[in-house]
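Coming up: chain A.
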Amino acid sequence: MIETILISARTIDQGATLEEKTSQAYFDAAAYCELNEGNLEALGVSVDQNVKVATAHGVVVVPAKIDKRLPDDIVFIPMGPWANAIVDPDTCGCGMPGFKGVPATVEATADPVLNMKDLMATYKE
Partner candidate 1 sequence: MAEMIIKNGVVYDPKNSVDGEKNEICIKDGKIVDNVGAGAKVLDAEGCLVMPGGVDGHTHCAGKINTARIMSPHDMRYSPIPGLSGPEPRTKLLRPQVGYNTPNTHAIGYRYSKLGYTTIAEAAITPMMARHMHEEFESIPILDKLALVLMGSNWQVMQYIQDGDSEMLKSYMAWALLASRGYGVKIVNPGGGSNWTWGKNVTGIDDKVIDFDVTPADILIGLAEANEALNLPHSIHVHCNNLGVPGNLPTTLDTMKLLERVKASQDRQVMHLTHMQFHSYTGTSWMDFASGSDQIADYINKHDHLTFDMGQMIFGPAMTMTADGPTEYRNARMFDAKWSNYDQELEDAGGIVPLAYTPQHFAHATMWSIGLELALLVKDPWKVMFTTDNPNGGAFVNYPEGQVLLMSDKKRQEVIAGFPDMTMDRISLPNIDRELDWGEMTVMTRSMPAKMLGLEEKGHLGAGADADVAIYDVKPDKVDVSVEHEAVKKALGFAKYTIKGGEIVVRDGDITALPKGKVYWVNAYENGIVQTEKDRLITDLEERFKKYYSMQFSNYMVEDAYVPRPVEVRPEVA
Partner candidate 2 sequence: MPVIKDVVCTFCGCLCDDLEVTVEDNKITKVGKACKLGRAKTMGMFLHERIEKPMIRKNGKDSELEECSYDEAITKAAEILVAAKRPISYGWCSTSCEAIEKAVVLAEETGSLFDSTANVCHGPSALATQEKGAPSCSLGTAKNYADLIIFWGCNPVHAHPRHQTRYSTMAKGAFTPNGKKDKKMIVVDPRNTDTAKKADLLLQLNPGTDYVLVEALRAIVNGHADVLPDEIAGIPKATVMEAAEMCKAAKFTVIYFGMGVTQTRGRYKSGDNVSSLVSDLSQTNKVVMIPMRGHYNVTGFGQVAAWEAGFPMALDFSRGVAYYNPGETGTNDVLMRREVDAFITGAADPGAHFPQESIKYLYKIPAIQVDGYANPTTEFSDVVIPAAIAGVECEGTAYRMDSQPIRMKKLIETTFKSDEEILTEIIAKVRELKGEGGA
């Protein structure tokens, strides 16, 4: 397990599939995380293997990818349902939840990645 900071943000593929969020293309564009090579090695995880990213606000399982230029200990997940499963919902008195800069742990897992509908279904209380 490593301790990281979560950042979520737009990517072009996530943007290009915004109007088809039920599709595989959107799933491929939004359901993953990126770490640098060193962080991934430290986890003993290879590309496309699943990791569990956890914050104080939730847990999500996504496949891992490499962004060589990422600094150490930052985990990036494209904006969308998978990132939002674990972002900080507190609006800090000004309306805006914490989509970036959330302390997160990352560890290898054998758990599967939920598709969009199954992920959403977990929110039924």
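Here is the rule we go by: a contact is a pair of C-beta atoms (placed from the backbone, for glycine too) under 8 Å apart; a residue touches a chain by one contact, two chains touch by 3 or more; residues count from 1.
How these were chosen: all candidates are chains of the complex that A comes from, given by their letters.
Quick caveat: nothing in here was measured; it's all calculated off a predicted structure.
Looking at chain A and the listed options 1 or 2, the chain it touches in this complex is number 2.
The touching residues of chain A, counted against candidate 2 in their complex, run 5, 7, 9-12, 15-23, 57-58, 67, 69-71, 74, 76, 79-81, 84-101, 116-117, 120-121, 123-125.
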